[in-house]
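With one protein chain withheld, the remaining protein chains of the complex are depicted in position.
Order as written gives the chain letters A, B and C; numbering starts at 1 within each chain.
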Amino acid sequence: MIYFNSDYTAGAHPKVLERLLETNLEHTVGYGLDQYTAHAKALIRQEIGCAEAEVMFLVGGTQTNATAIDGILARHEGVLAAESGHIAVHESGAIEASGHKVLTLPHYDGKVRAEDVEHLITEFYADETYPHMVAPGMLYISQPTEYGTVYTLKELEAVSAVCHKHNIPLYIDGARMGYALAAEGADFTLRDIARVADVFYIGGTKLGTLFGEALVVTNRSLLKNLFPLVKQHGALLAKGRLLGVQFAAMFTDGLYYAIGRHAVEQALRIREAFRANGYEIVIESPTNQQFFRLPNEVIDRLRHEASFDYWGARGETHSIVRFVTSWSTTAEDVDILIELL
Amino acid sequence: MIYFNSDYTAGAHPKVLERLLETNLEHTVGYGLDQYTAHAKALIRQEIGCAEAEVMFLVGGTQTNATAIDGILARHEGVLAAESGHIAVHESGAIEASGHKVLTLPHYDGKVRAEDVEHLITEFYADETYPHMVAPGMLYISQPTEYGTVYTLKELEAVSAVCHKHNIPLYIDGARMGYALAAEGADFTLRDIARVADVFYIGGTKLGTLFGEALVVTNRSLLKNLFPLVKQHGALLAKGRLLGVQFAAMFTDGLYYAIGRHAVEQALRIREAFRANGYEIVIESPTNQQFFRLPNEVIDRLRHEASFDYWGARGETHSIVRFVTSWSTTAEDVDILIELL
Amino acid sequence: MIYFNSDYTAGAHPKVLERLLETNLEHTVGYGLDQYTAHAKALIRQEIGCAEAEVMFLVGGTQTNATAIDGILARHEGVLAAESGHIAVHESGAIEASGHKVLTLPHYDGKVRAEDVEHLITEFYADETYPHMVAPGMLYISQPTEYGTVYTLKELEAVSAVCHKHNIPLYIDGARMGYALAAEGADFTLRDIARVADVFYIGGTKLGTLFGEALVVTNRSLLKNLFPLVKQHGALLAKGRLLGVQFAAMFTDGLYYAIGRHAVEQALRIREAFRANGYEIVIESPTNQQFFRLPNEVIDRLRHEASFDYWGARGETHSIVRFVTSWSTTAEDVDILIELL
Partner (left out) sequence: MIYFNSDYTAGAHPKVLERLLETNLEHTVGYGLDQYTAHAKALIRQEIGCAEAEVMFLVGGTQTNATAIDGILARHEGVLAAESGHIAVHESGAIEASGHKVLTLPHYDGKVRAEDVEHLITEFYADETYPHMVAPGMLYISQPTEYGTVYTLKELEAVSAVCHKHNIPLYIDGARMGYALAAEGADFTLRDIARVADVFYIGGTKLGTLFGEALVVTNRSLLKNLFPLVKQHGALLAKGRLLGVQFAAMFTDGLYYAIGRHAVEQALRIREAFRANGYEIVIESPTNQQFFRLPNEVIDRLRHEASFDYWGARGETHSIVRFVTSWSTTAEDVDILIELL
């Protein structure tokens, strides 16, 4: 069986695991106050070109989003997000559980548009009853999006500009950031992300760590008391150095980028093979997630030898499926898949 | 340097790590729906003698407490706990953040007494203004306590009885449960814990996993929708099988118990060595945490070769220190410490 | 100046105020435990034909909605509501502040359709990822709606049936219930409301009390600890008897119904006068709120002698306005308005 279900179905990249092994018997202080974590933070600060950024490692994505958003918003504010956004759909109400409304925007293959953000904010303050409504307090986007699409640098700068014009922070969910950086046609770097965003996170779980997300605060007027906030959200790992060790491995010798490039390369091979076989590409994704509309009998046939995600019927005879690659996807796996088509 | 600061300063027990390595390249579904997690759940159900128990693996202790307590309590209820309890002191307000008051009880070396629970509940309902006050909705205890002390089976049965008499659930925080099971004089088993408690957790982090806590619900009328609740609390691990793999290792060939016994054995050697040297034992702890009152110059001297926790001054010339053992504490480490005294 | 801005711009109906005056110097216990409150509860129970219903008086509508919804929902659940619903738009995030998502449904002049409720719930459970999403935990509707429209008995029975089929409670916001009961063509009574809903409230503020809403729980398995929940939500009035006195006045000699009938009668006179003058009726409202699309110069002209609400531009030359009647609207006021057209 070959696996394309998701980028979190296998364990950790061997180089990450190796470092966990090498350091396993060492004793360090807990809660991320150790030297491995300090080293990983320094590597990330260097990578993003922002020596003053606060970096904090958390365990998972929902946790990171909930903690950051809860810490940024005032009580009467909500967070803007695409109606397809992870926080709007797939976090079991974690944002609302900490007291905040998700104010949804239309999405275009997962992306929001600066003009829609502008429109929502302008309309909000034009409505005389606005003090009775939830104020737009920040913007959440993800890079890449739920559908594997990627904001161009110009688009990022546009949403950033509209946020800052209206004095609300921009937060970028980078659960799969490495795949956006390696995307076909990507025209931005982590330094750009750090420049346009006020707060963002660089995901580890889906890029090759066992777990872990690096929350980065470049606008230091925000999230001033991150440590107790993280603890309060149950997101503080006792053996915090495990996060430091893993992220240090990821940002040593460009591993993080190499993983992204490898996965995207394999994903594009898959996309082109489906295209070449005449199947419909549902979304033109330049990253490691690919969405196809296939005849149900093709799906049934493929399933005997490949594992992938079913996303629902589309018409009576066809369905949407998702194929995802990661560090653990080998070129041979993709060869086999292509052969099957 | 020899380390006695805590039981979470090193990585994972080699056998646990070995299993993570062996399974690293396998692909499984996420979020704990895999076969490793199913196997670990089955092992725990067998261990506690309760085939119907719900078992759910979470990442950390604060998270587990916050999730379970939030799920058990009605909105108008609070949780009873010793004033020294972890949830009352050291969780950055995680319980209050989900909307609930911690109603504190006096503690006796970390333990609460059944009669104090009875008294608090009786007094509460005797006060005519009680509907204006936070109702006692459950009891939280930890086994062992923050001070390393252990409830006897009789004491557990007493607090359980008073809870059930008043129709409130008993929740046991077992972050260090394995050390209580191995405690000097321990007269209870995991089956007893499962019998007296409605909900409890078996801690992995402090016993030798990289991370992870096994939440067990024996009273199935409680926490009926655990999965979305765990997700909402940001406590659902994407690569959930990592928890299953680790807990399966812990409950195979009695590893969990062996680790507890080893650590307690070394802790008692330390305690007796301090006693033999005439130092004051602050709390008669039968588990892996030991508290001594030492002259400051002794502390300064020991610090050159041993690492341990400072708990504050006690008088002008003495201070309290804590020594903790774990799976990673070797008999040789303890030999060296004893030599130093 | 004649006033049609809203139904809460004047004080209380003279008969209500009279009773407050008559009882002003009496001493009673606080918090609604007095005999006036008991009497008002009895009157309401009789009116709805449900001797076992729990009745609790709160001060305002947002408060009542937030308290009831918070008490009904489990932590992982959200409340379904029309996207135009008061809780979805105009309560400053009060529902989210208590931890719950508002799951929106399309609306048809403010009403939701049973088939849309059915669809949302069915789609939810058909989605394999549903445990990662907010579960539909109850349905909120208002009778009449934000747009003055009214559910027919058949429509109420349909939404009730779909709720109960899926085992979620139906909650009806009756801030303006009296106007729905008196609506042109209304085919339901308070007994029907009590029968189809699990929980609902009968609004006082907009019908002629100084303030106050009567929350009614007919499904007694819900909201079992209402008193402390109300207190916790800051919704418990110290001089609780003021609520009892006012609601007793409202449900004595049919005052509540008479007020509704009077206001609706005047509202329909206004509607027909606008229609007769060739103006566009935006929504065919059978209750005390009327919405017209008027040329801007007409609006400007009317404003010199009448006060009403502006709801926004509709095209370059026209705008939407709202005219509302209440107990304080006299037939003479309406005569003057009609004269002005």
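Note that in this section a residue touches a chain if its C-beta (ideal position, glycine included) is under 8 Å from a C-beta of that chain, and two chains touch if they have at least 3 such contacts.
Please read these numbers as outputs of a predicted model, since none were measured by experiment.
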Touching the hidden chain, out of C:Q232, C:Q266 or C:S285, is C:Q232
Given A:G71, A:G110, A:P144 or A:G260, the correct residue touching the omitted chain is A:G71
Considering the complete complex, of B:G99, B:G148 or B:G260, the missing chain is touched by B:G99
Contacting the left-out chain: of C:G93, C:G110 or C:P286, that is C:G93
Touching the unshown chain, chain B contributes residues 75-76, 78, 89-93, 96-102, 127, 129, 131-134, 312
Logged for chain A, residues touching the omitted partner chain are 70-71, 74-76, 98-99, 131-135, 225, 227-229, 231-232
Missing-chain contacts on chain C, rising order, are 1, 3, 5-6, 8-12, 14, 17, 20-21, 23-30, 59-64, 66-67, 91-94, 97-98, 205-206, 210-211, 228-229, 231-239, 242, 307, 328
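The definition used in the following text is that only the chains that are shown with their structure count from here on.
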Contact graph of the chains (line, ring, star, complete, other): complete
Note, CA centroid farthest from chain A's centroid sits on chain C
The angle in degrees, nearest 5, through which chain A must rotate for its Cα atoms to match chain C is 180
Most central chain, judged by mean Cα position vs. mean of all protein Cα atoms, is A
Per the C-alpha means, the centres of chain B and chain C lie apart by a whole-Å value of 50
Distance between the CA centroids of chain A and chain C (whole Å) is 42
Per the C-alpha means, the centres of chain A and chain B lie apart by a whole-Å value of 33
Note: chain A residues in touch with at least two other chains are 91-93, 97-98
